[in-house]
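Complex shown without one protein chain; remaining protein chains in place.
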Amino acid sequence: MSSLKSWKEIPMGGVAYRLSTDVKTGDWRALKPVIDQNKCTKCMICWLFCPDMSIIWDGEKVYVNYDYCKGCGICANECPVKAISMVPELGE
Amino acid sequence: MSELELVPKYPREKQTMINVNGDEAIAYAVKQSYVDVVAAYPITPQTIIVEKFSEFVANGETHTEFVAVESEHSAMSACVGAAASGARAFTATSSQGLALMVEVLYIASGLRLPMVLAVVNRALSAPINIHNDHSDAYLMRDAGWIMLFAENVQEAYDTTIQAFKISEHPDVQLPASVHIDGFFLSHTLENIYTLPDEAVYDFLGGPRKIAKVRVDYFDEEVNYALDPARPLSIGNLALYDYYFEIKVPQVLSMRKAEEVIKEVNEEWYKLTGRKYGNGLVDPFMVEDADIVIIAMGSSAGTVRSVVKKYREKGVKVGLLRIRSFRPFPHKDIVELLSGSKLVAVMDKGIGPGQYGALYLDVAASLYHSKSKPILVDYVYGLGGRDLSPEMVEQMINNLLKDLEKGYILEEERLRFLGVRG
Partner (left out) sequence: MIEVRWHSRGGQGGWTASNLTAMAASYEGKYVQSFPAFGPERSGAPILAFTRISDEPIELHSMIYNPDIVVVLDYTLLSPGIVSGLKPGGTIITNFAGDVNQVLKTLNVKTGDYKLVLIPASKLALEILKSKITNTAMLAGLVKCGVVKFESVEKSIRERFSGPVAEKNILLVKKALEESIEV
């Protein structure tokens, strides 16, 4: 609780004082998507469907930004070649 | 004395007299207030405001974007959107329309968006009724809006312009509503004095000034507004970790609004020669009064005229008109009523299972006063029932008996004035 600000320190009207990317929503995840790079055809359908913009294309391959991926599984469901599997999070 | 010495910047000769009803007066004030967006839906007895204003727009007399919406919920939502983008916004409604707006009223104040809403007070259904009482105003009393009640058409004009200034004050940043009594003011023609357009423009400091906020992701303070160049998230989720912290400044701003309403009242006086008490309360002969009657809106005038008659007869009665219902002027009430023996609160609305809303607020103030006058609640005028001078006389006569007796029993503390049976 100590990191939370007092009412004197926050801007009015509940406007976001931090960027939403400061909040790493990846830790909400129970299942994590894992891409089998051998099967992946780089069709980018997962990128299109990801609600959290967590599918990244680095110019060579597709990977998942686990900082923000909430593990919804839409990518795995939509992948036409079944290259993505949902693996239980086992913790660090 | 000092009132005689002051020469307003625009003395009456420099103002223009117009003959208008309360609704038209508000429409005219809005036109002069350089409003950017008006989103409204018609409902009796507010309709004339919207009609008249859309005429101004159609005639090209104003730059305002007029949005004809499909409901009051949408009207207030459009105003929230407009105000969030930095525009000066206005809407108007009555009764059921206000009830439909309520959800969004809380959003406007919670997001700290300045705007003005004219409420032409009308009774809530059921039974269906189009006439005046304050039940719709009581409905929004905790919505976080500044609520100002006008007594006559002149004050409706004056208060509408003032409301923009109060609402947009850097220390306030809260929406404000201007209340006029349906028909008693909305449809009553009176001759009023109006300022030239440029005087209103200057008084308001031109277009709306947008407040600044500091956020972590911009180096400098930025406009609290939706701006693609400096994007902000407005209208966020805040749970038990922040909701409370966001609400507290709203309460404190409302307290600051008390001072701002007073300042604006004084400033208006210097500009026009007109003022309404200290802006929050408008007392009449309360200093030495044994009996003080508290009222809001157009009925206060009727009560005052009767109080004058009783004063001529030597009866020590006074009137305290509440102009600012929110923020509620607790301090003024304690000070002004310190010498009174009996206080009668007139409520033009009813709260089944409870006293009227105005009575409760006055009671809360007086609990901390040393004098503790006898307190009684008169509910009157429901559904547009006329408050005749005779009714006021009857009330004062009863109060004189109560004063002589020296107490009012608990079961007699809630009284109905002007009801049959």
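Here the chain labels run A and B in written order, and each chain numbers its own residues starting at 1.
Basically, a residue touches a chain if its C-beta (ideal position, glycine included) is under 8 Å from a C-beta of that chain, and two chains touch if they have at least 3 such contacts.
Since the model is a prediction, treat every value here as computed from it, not as a measurement.
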If I'm reading the header right, one chain is hidden. Which shown chains does it touch across the whole complex? B
Hidden partner chain, touching residue among B:131, B:262 or B:330: B:131
One chain isn't shown here. Among B:15, B:152, B:177 or B:365, which residue touches it? B:152
Of the candidates B:42, B:235 or B:301, the residue in contact with the absent chain is B:301
Option from B:188, B:223, B:338 or B:398 whose C-beta touches the chain left out: B:188
Across the whole complex, the chain not displayed is touched by chain B residues 17, 19, 21, 130-131, 151-152, 181, 183-185, 187-191, 298-299, 301-302, 304-305, 384, 386-390
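Just so we're on the same page, only the chains that are shown with their structure count from here on.
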Roughly how far is chain A from chain B, centre to centre by C-alpha average, rounded to an integer in Å? 49
Complex contacts: residues of chain B adjacent to chain A: 110-113, 173, 211, 213-217, 224, 232-236, 238, 241-242, 244-246, 248-249
Chain B-facing residues of chain A, complex: 4-7, 10-20, 22
